[in-house]
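Heads up, the thing below is written out as structure tokens.
Of the protein chains in this complex, all but one are displayed in their positions.
Labels A, B and C are assigned to the chains in the order they are written; within every chain, residues are numbered from 1.
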């Protein structure tokens, strides 16, 4: 009998659910704090390094709200003194034009002075200055970033690994990088036990988990590559626990991509995340610079864009998104409240305990839609 | 090789079907009686403690029809002398306003005199007075309820466990509660073998099964929490049988949430239920107070509502819903007749036998829709 | 660890596909003959005992086409001298009225003289007279049927088993029935290995397989009962083979319900069927009496109808449906040609060989729909 390639089953948010526990606790007993690279945050929520989500003033607002926002250093904020007109154009364009517009806008050069200026703006506002660069530009930009006083550097691309081969130059090696960069480095994105473990062994301060699932990401269509978030979080969490046992160092993993509701947030933690990073939900706040639109970092790629501009509307505030109160019943506001409530129902005092919650495979069924349909058929 | 968190597969109504038996019996030979806390009911059907479903007069009608309706003691019926105008407002509101309206309406105080009055109204009408309170209010309200002459108390929240931690006061302990409350206590909702077993060991008279699946419930979206009803019924039924063997005491389990059709009803019992509880189908009867609308107990939550107002229409009577005759072919009337017929096809003389019926995983396919589509494509 | 009820996975037509063989043969080498109760048929196709499908003249046409049509002896053809006006009314009614109309029409008494007359009409036309009765009426009607010269009796209800309990009288026992009825008896419907085996041991000439899947059947919605056809055919085929080994008697199984296309037909045989029975596809021929409409035998049930009137249109002829030629590419014509072609691709000389074809679980994907969508999005 021949051996065939085997395919494991992987699961996304809409395919799983959390099982309540045998103990319940009141939500106010729940502890949510997060520590990354020596910095402590009251809530384990991060905003994605996407141009329509985070500008310096959003970063400050997010800091004041208890979380962390990451500024993209290779987007419009470091290419233009004032990108307002470009953001307006993107928001006004029709869907097909939007990608072309973005491709063009991102051809302007990245200016070192703007990198420094944006970091100063965040620091001046009292925020933790977290910034994002791609592996390709890390060697050049990391010293500038450090000098400008940034607190955390995110080195981020669609897929980032501890080992990389390149013809034109030696690939980025994180262990080397960490010898001359003395601020914490968070790396991503990655999926898989071994890839995560190898990244942690280079000494990084955190790992971003998720390839393919974001709302503005089309890696699945374009490249066929991607792993649903619940499974990728479960596997990277196993790597974190393995590495913690091996080294005594606890490196938080941050699930990044595809999170839209309180239910999704809760599932990330129940699957093993230490923090979550979101784009679309933050893009829909009044504090975000995107004017109700949103796109991924791979959308402006000159030859092979792998993301789309997504219309999210402007329909909430950062405060309501995170803490409510809300009258929405679809899980799109009061995400921190939802997390506290879910943890209470699972008897989890801490995120670390919540990571042990039982989960089931249970495809989502739109019960409300069904009942409406039934009612209409009757009348 | 690292150990990853494992996810069991869980099933809902639309994913399973009952397999007919090797023996068939005539429907009139089928026995449907239910006993809960010493009370006997001709049919194992309960109406949910939801404001749009059960008021005192509905409770009396349901009693006369052979089943049991539960009155919510923390809804409009104990906050207002006459909630008619509020129910009318909710029915007239558009979808987004409805939640806000409900949040406001439920801020009025719960009056002890109205608790007693509603119980008396049911008793005066000859009904079994079953009432529902949340764990938070149980200590305060249970003595009032008992004094007013209630027959059964349902202590009910989204997730209720035998163990609960609270900062502000000692959590509700059912074993303690049962020392000074001398009427039967039914508790819920719960899922899972161990949680159910622990609740039964406190001495309760029944357990409500189901977290997340109701038509008016959005716990899955908001919190990510929920277990499909077929699987949760199977597991809680195993706990009941285990506890029966352990203690000699038979504690019925009541599947509550997401039941819409005769097919759903039959699947509950085949999965192991002793009784079923429904909201939406009863809300659509002329006897219900909801004017064709329906909402869950967590919908009016002030900060994190987890349910929506659902339009069900008013399109049947309690009599037709339960006993027919009907000309509908979609399973939404004559639910008792459907249960008898299905039991006959499985050769089950009693609910206890029907709990042993074979089931298969068989995703529902809308054959009718397909044939229509085909016909239209042809013409 | 407690033991939970286990659910097997069951499969329907749209979830499976046939794998081509390692040998291919030309379609003209394929042999399709069927034998039931001593009668031989060139093709293993049967038309369902449904009022909109089979009247005496359709039965004759079907005989001439090489297959077998079964006349329902408890429908309009034995209640009315000329049911033309009733069929016209049903075709003209709107969807909700249709069931009420059918319930009323089927309250007229079944007349013994019409039973005999219909059988004579088929015999006079040269056809094999196959007729269908329900178990309830079998004792009374079987002698009349035999006397009138019928060739095969189908005893048919939603679920029929070898053992049946009834309060009002002794249930029908097939072994007793076969002592005084001397024409072949085909029984159904059934699913499951044991139930099929028990029926075969009573001496019946054939077994109808299928509970729940028909286009005009809503047993799944109303009762929750049903097993998808591929799985039920596989299990009943195993019973047939087991019984053949046990007794030396080969009892054909006939898959009945839910078959719409050539692909469905082929999957029945590959799953183990000896013959297939269809309703909807025959109802759409010009030869059928239903005027483009179609309903199941349980649709007119007075208290709990479990089927709907389905509009199929009149869009083909019996000849084209079975033998083509066709210009349709959706598998709805030339079903015999499709069966021959598929058997050729699997290297099967006979139905018996084709029953061994390999199958895979492979959910149907509407590729054409997708490509259209993509094309439209582009323009």
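Points worth noting:
Basically, contacts are C-beta pairs under 8 Å (C-beta built on N, C-alpha and C of every residue); 3 or more make two chains touch, one makes a residue touch a chain.
Please read these numbers as outputs of a predicted model, since none were measured by experiment.
The hidden chain, counted over the whole complex, makes contact with A, C. Among the residues A:21, A:37, A:184 or A:305, only A:305 touches the chain that is left out of the figure.
Although one chain is not drawn, its touching partners on chain C can still be listed: residues 11, 13, 16-26, 28-29, 193, 230, 234-235, 237-239, 242, 261-267, 270-272, 324-331, 334, 337-338, 341-342, 345-347, 358-365, 367-368, 370-372, 374-375, 378-379.
Mapped onto chain A, the footprint of the missing chain covers residues 2-5, 7-12, 14-15, 96, 99-100, 103, 158-168, 171, 190-192, 194-195, 198, 211-218, 220-228, 231, 258, 260, 280, 284, 299, 302-308, 310-313, 315, 330, 332.
Here is the rule we go by: only the chains that are shown with their structure count from here on.
Taken together, the touching pairs link the chains end to end in a line with two free ends. A rotation of 90° superposes the C-alpha trace of chain B on that of chain C, rounded to the nearest 5. Between chain A and chain B, two chains of identical sequence, the interface residue sets overlap only in part, with shared numbers making up under half of the total. Taking each chain's centre as the mean of its C-alpha atoms, chain A lies 55 Å from chain C.
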